[in-house]
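What follows is part of the complex, with its chains left where they were.
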Amino acid sequence: MPSSLEPPWQDDNPVARPDLDRVRRKGVPEVILADRKTTAQALAIVRQFLAAQGRAILSRVPETLEARLREEFLGQATLEWYAHCRGAVLRRSDVAHSNSGGRVGILTAGTSDVPQAEEAALVCREMGCLVFSVYDVGVAGLHRLFEPLDRLVTRERVDVIIVAAGMDGALPSVVSGMVPLPVIGLPTSVGYGLGGQGLAALLCMLQTCAPGLAVVNIDNGIGAGAVAALIANGAAAARREMDGS
Amino acid sequence: MPSSLEPPWQDDNPVARPDLDRVRRKGVPEVILADRKTTAQALAIVRQFLAAQGRAILSRVPETLEARLREEFLGQATLEWYAHCRGAVLRRSDVAHSNSGGRVGILTAGTSDVPQAEEAALVCREMGCLVFSVYDVGVAGLHRLFEPLDRLVTRERVDVIIVAAGMDGALPSVVSGMVPLPVIGLPTSVGYGLGGQGLAALLCMLQTCAPGLAVVNIDNGIGAGAVAALIANGAAAARREMDGS
């Protein structure tokens, strides 16, 4: 930075203002998008979160950072590693994972949709929910769908279902037509040619005839997880509240 | 129809197969889109629904049809009329409006977004929810937002908030950053030039930084109402269930 710049210049001007209050105000924790940061930056932020809240959540962790996380923090914290989305949760040893009682189902149409689904699962779990996932049950072979879907609804009694799909994005509509629950459509950037990179999937979900489906943006697993967990935790809070009364 | 066509031709081939089972299977009633039907067709379907389920829900009712509805059904049913979206609920005199206990807040950014918000309110109410609406509190004058939003959350204790906005579509993000609840963004086809007809509003909501926001398609008030009511009714069911135990 040039030395001749007039104050108030960047000396008292922080580039980032972490929203440490969000988890309390909104009920949704911050997730550090690690692939947009240098290793040093990411490590600094992780230390800050571990100190302040006892937990740091990262997504899209590069290999170099993963090694450094394991090296530096494994003594003082546990590391939960989500391999498909390269997500990580570091939890200080003296901090317990809290359980909200919310219950979330997650389906994917194909195997390529698993990373996004896993990102959603990570967020739901860190918001205290139980997550029940079933992968690769897309509409090209519908017979694979019926049994797992029934199990989610009647046995696991989930409060909401996230459905991740790329390509034609047809699965969320099919699911939403079958279950008496809110469904969150999570389009993924799978697909080529016209409508590829998730465009057809997103449009198909927006155009659904099956009422009860809301969507998030393409590949926004974190957003899908946050809204689903808020829904599930609302129901869970009611269960707890009534229980306690 | 030509007389010479071979069977099986349209004689045993109905053009419409009403999904009378949906309200039971999915918890969401059918809404008759009246502007795509002739008056005669609409009246026939209304009679069918009144007979089978004691209730008929219509949206976008043309003036001619409105007159005929009042003429034919007011003796045997009550008519609730939603003027902004030209929606109607006919309820047979021997059928009570049932209350689910779900609580839904609805905000609009401007006055042009009221018809879509009202369509959402109609659906929520027919799914048994209490609805609390506040209109015209957009970001061009944010000071109008804070008090009503606080009232919805702390006094009315809504389970979910629908935010309808056209033009820049910024309000749902602002609201979602402030409340510990799931928010459903409802973009409306308000706006001109590039990004008009709701496109900018929808994209802005999909790109939100505020976690906890899911969206429906432009002008899909019915869809927003359905997913919000499913969410609210999930929480309400938990309240009832626990209460009953």
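The first chain written gets the first letter, and so on, giving A and B; residue counts start at 1 in each chain.
We take it that a residue touches a chain if its C-beta (ideal position, glycine included) is under 8 Å from a C-beta of that chain, and two chains touch if they have at least 3 such contacts.
Computed from a predicted structure; not experimentally measured.
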Overall number of sequence copies in the complex as this file defines it, 2 displayed: 8
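Note that only the chains that are shown with their structure count from here on.
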Centre-to-centre distance between subunit B and subunit A (centres being mean Cα positions), rounded to whole Å: 28
Of all residues in subunit B, those that touch subunit A in their complex: 25-28, 159-160, 176-184, 202, 206-208, 210-217, 220, 222-224, 226-227, 230-231, 234-239, 241-243, 245
